[in-house]
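Shown next, in structure tokens, is the structure this report addresses.
Shown here: the complex without one of its protein chains, the others still in place.
Naming follows writing order (A and B), and every chain is counted from residue 1.
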Amino acid sequence: MKKIIEYIRRKLSVRVSLWVVLFATIIFIVALSFLFFQAREAVRKEAINRATQILDNTSLRVEGILNRVEVASNMTKWLVLRHPEEADSMLVYSRSMLLNNPDFYSCSIAFEPYYFKNKGLYFSAYTKHVGDSIRTLQGGSEHYKYFYIDWYLMPKLLDQACWTEPYMDLDAPTNTYDMVTSYCVPIKNKQNQMIGVINTSLSITWLSHTISAVKPYPRSYSIMIGRGGTYFVHPDTTKITRQTIFTQTMEHPDTALTALGYAMQRGEEGMKRMKIDGEDSYVFYKPLGKTGCSMAIVCPESDIFSGFDRLRHTVMAIVAVGLLLMLYLFIRIITRELNPLRRLAQEAETIASGQFDAVLPDFQRIDEIGQLSHSFGNMQQSLVRYIEELKQTTSQKASIESDLRIASAIQMGMLPEKFPTKDDRDDVQLYASLTPAKEVGGDLFDFYFRDEKLFFCIGDVSGKGVPASLFMAVTRSTFRTVSAHESMPDRIVTTMNKTIADMNKTHMFVTLFVGVLDLPTGRLYYCNAGHDAPVLVGAGVGVLPCESNIPVGFMPTWKYTLQEAHIFTGTTILLFTDGLTEAMNANSEQFQMERVNNVAEQALTDGQQEPQLLINRMIDAVHQFVGDAEQSDDLTMMAIQYIKQQSEVRMQKSIVLTNDTQEVPQLNAFVEDICKTVGFDQAVTMQITVAVEEAVVNVMKYAYPPGHHGNVTVEASLNDVRLKFTIIDSGKPFDPTVQAEVDTTLSAQERRIGGLGIHIMRQNMDSINYERMNNLNVLTLRKKIHNT
Amino acid sequence: MNVTIKEQDGNMVAYLAGSLDTAAAAETEKAMNPLNDVEGKDIIIDCTDLEYISSAGLRIFLGILQNAQEKGGHVYIKGINDNVRTIFTITGFSNIFEYK
Partner (left out) sequence: MWITLLLLFSAAANSSFFTLNSSLLMAQDETIVFTPQWTAQAQFAGYYVAEAKGFYRDAGVKVRIEHPSATQPAMSRLRNNECQATTLQVCQALEIVDGGIPLVNILQTSMNNAMVIVSSRDRNPLTHKGARVGIWSVGFGQLAICMSIKEHLDYQWVRFAQNVNLFVSGALDATLAMSYNEYYQLVQAGIKMTDKNVYRFCDHGYNVQEDGVYMTREYYNQHKEQAHRFAQASRKGWEWAAKYPEEALEIVMQYVDKNNVATNRVIQRLMLKEVLRLQVDRESKKREFRLRPDMVQQASRLMLENKMLSREVTFEELSK
């Protein structure tokens, strides 16, 4: 069942056909019902008319004969009363009755007992057909006491003429029974005393035959009952005279049959619909004249309506077959009409599976299906085109994305990943974070240590995305390149600006903050190029005063200014890009400087000004503020905490030399002596000696113009950790630390004389640092004492 | 600072003794000058007694080497002590000289 419903749901053709046929069926049912109802009524009326007509005809016929009998009897009675005393005349009257009316069965003129004194107890003039002749005889006898018989008693008791109940009379010669009924007229003398009865009998065998033959329908039949309900005509001959209409109701009460019996007994005329022998039948009944008998025609309903039923069944069969045929044809036609749709669906399926070049069938139709097919073809073509475009775009995008991913990785790779903490260094710890808004960003930060200086920068390229990232890469590498040879931020930035501006055709720019933190002293040199001023988190929270200058990349000739500050131990410098202050939430509100300060102050209060803690705290605050809003700009922060603890000086010695290299042995002796004091072994002592010699010789040779006398002071100081040599001269500013180093991998021929000195210094000492202070060149060389 | 140059086994051998610091460099360079004239012979610089060397000394070594190599000669270092060798190593000089 489920399968059928599933099938119907799947097949439009079946569904549409079923609807159509369903409606057709309803219309047919209504129309046919009405038609059948009307036709049935007509048939019923026809049946009633037919039966009524038959009954009327039969009744009329009987009436006619009965009337003759009655007239003849009355005539005879009149004759009898003319000569009531002449017994023999009675025989004549009786005989002449039959002579005059040969179709009468018999005639008796019977008298009361001893009416004719000479005739004894019985006298009945009885005439009867015997074969072809008519015989008249005296009818009463010891064996036939007629005055106890119905025909005699009935008129006598009722005191009027009457018809007796029919009876079967045996005709002895032929041994056949005749159904006979008698008209009995009482004979009364002038004193109104009843003296006898004239009995005129009539054979109604013909009547029973006539009635039996009444068969308006093949299975209908007629019955005739007498006054007492006795059957005189019935198709079941065993019932005739043996049963009455009530007999079967005595054992099996049947109110309908009983009612019919009473109605017929009462001489009523009518029609009843009832069950007879278990079959619905119509019974039409009518009394037969004055005989007291009643005739009925029983017509089984199925019989009356058999023709009608046949017609109905035929029509219904035709309609049913027609509807089925209609259903079948509809399904076929609609299926055929919809076939293109199914093919279209299949093709669509094929297209959906990815075969866009599938060829659509051309139906050559202009109806809706044709239109659909056409539209579908257009759709397919468009689809193919779009898919092709999409493929290209996708592959391009994928390639770009892939490139971007690589670029992002490269960009991130550019940035320092390892951040020194207090576990790594005793002078500074640092942490930075860069979160690009897109795969690649324009923010940058960088730091590195050279000698005993921390070079760092943070910057923000105008714009975002790939152009910004390229610019950022340029900026960062420029920073590295330039700062390798320059130790002063203003000069670094100025050089970078010149370099970048020269090649900046896209008019991009970068805000930049470059700082150099002298780690031994905590002195910070910095240059700001249009960047946000860093926040200092130390004793309190404050902003590092910054001259804004202009961003890098505009004006190649701009001279950037240098600024200086002293950073106390424990102070954290928080640098950031405008991605922090301008971080936006869903309501387009910005994070703003105020919140930066609040977070920094809170961190300070909580003792969490260490770089990583501070930055994480700041990032959390930003995330909380921004919520689900999309990150609008790159967010970069860098925090630098100066943690250098100044050590106690154990020893301090100095020597002052002139700018004559011949004083080198003096220097070397001084250095070796100090090394010995500190306890360095010979090898380290020699390394330190060579390094200091190189530094001092440098000053001797180049600090002062040739021929000019100048001094060079070498101070040695020792604390618990390091041995420090400070070489001071008043010559022209010269930073050996930014000089190109010798390439130690070159062959002898390729190598140039020079550059070896600084290389040896760097290699032999732990740190080398140059500062220009008070018009003095101050070079510091340091060597740890404990690692020896 | 003492420099002794001898011809020995067909090679020119320079014996260096003492500290070759910047102060001694000019004198030493002068003393070593004959080596620049050597042709067809290998030069051996015996550093057994060299106690100290700075970049000024290294420049002399480099000059002799470059000169010798131009002529197709070899310069060998001999008997160098650990301390001096360290300087050679950090400066890359250990790579350009041959050793005996």
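Going forward, a contact is a pair of C-beta atoms (placed from the backbone, for glycine too) under 8 Å apart; a residue touches a chain by one contact, two chains touch by 3 or more.
Fair warning: this is a prediction, and the values are worked out from it, not measured in the lab.
Every visible chain touched by the undisplayed chain in the complete complex is listed here: A. The chain that is not drawn here is touched, among residues A:W19, A:F34 or A:Y262, by A:Y262.
Touch with the chain omitted from the figure is made, among A:R227, A:R365, A:R480 or A:R523, by A:R227. Interface note for the absent chain: among A:K2, A:K117 or A:H143, the touching residue is A:H143.
Residue A:M250 is the one among A:I8, A:A42 or A:M250 that touches the chain not shown. Residues 142-145, 148-150, 153-154, 157-158, 162, 164-165, 167-170, 226-230, 239, 241-248, 250-251, 258, 261-262, 265, 292 of chain A touch the missing chain (whole complex, contact as defined above).
Operating definition for what follows: only the chains that are shown with their structure count from here on.
Chain B has its Cα centroid 94 Å from the Cα centroid of chain A.
Touching chain B in their complex are the following residues of chain A: 661-665, 668, 682-683, 686-687, 689-690, 693-694, 697, 700, 742-749, 751, 753, 756-757, 759-760, 763-764.
Every residue of chain B that touches chain A in the complex is listed here, in rising order: 19, 21-25, 52-56, 58-59, 62-63, 65-66, 69, 82-84, 86-87, 90-92, 95-97.
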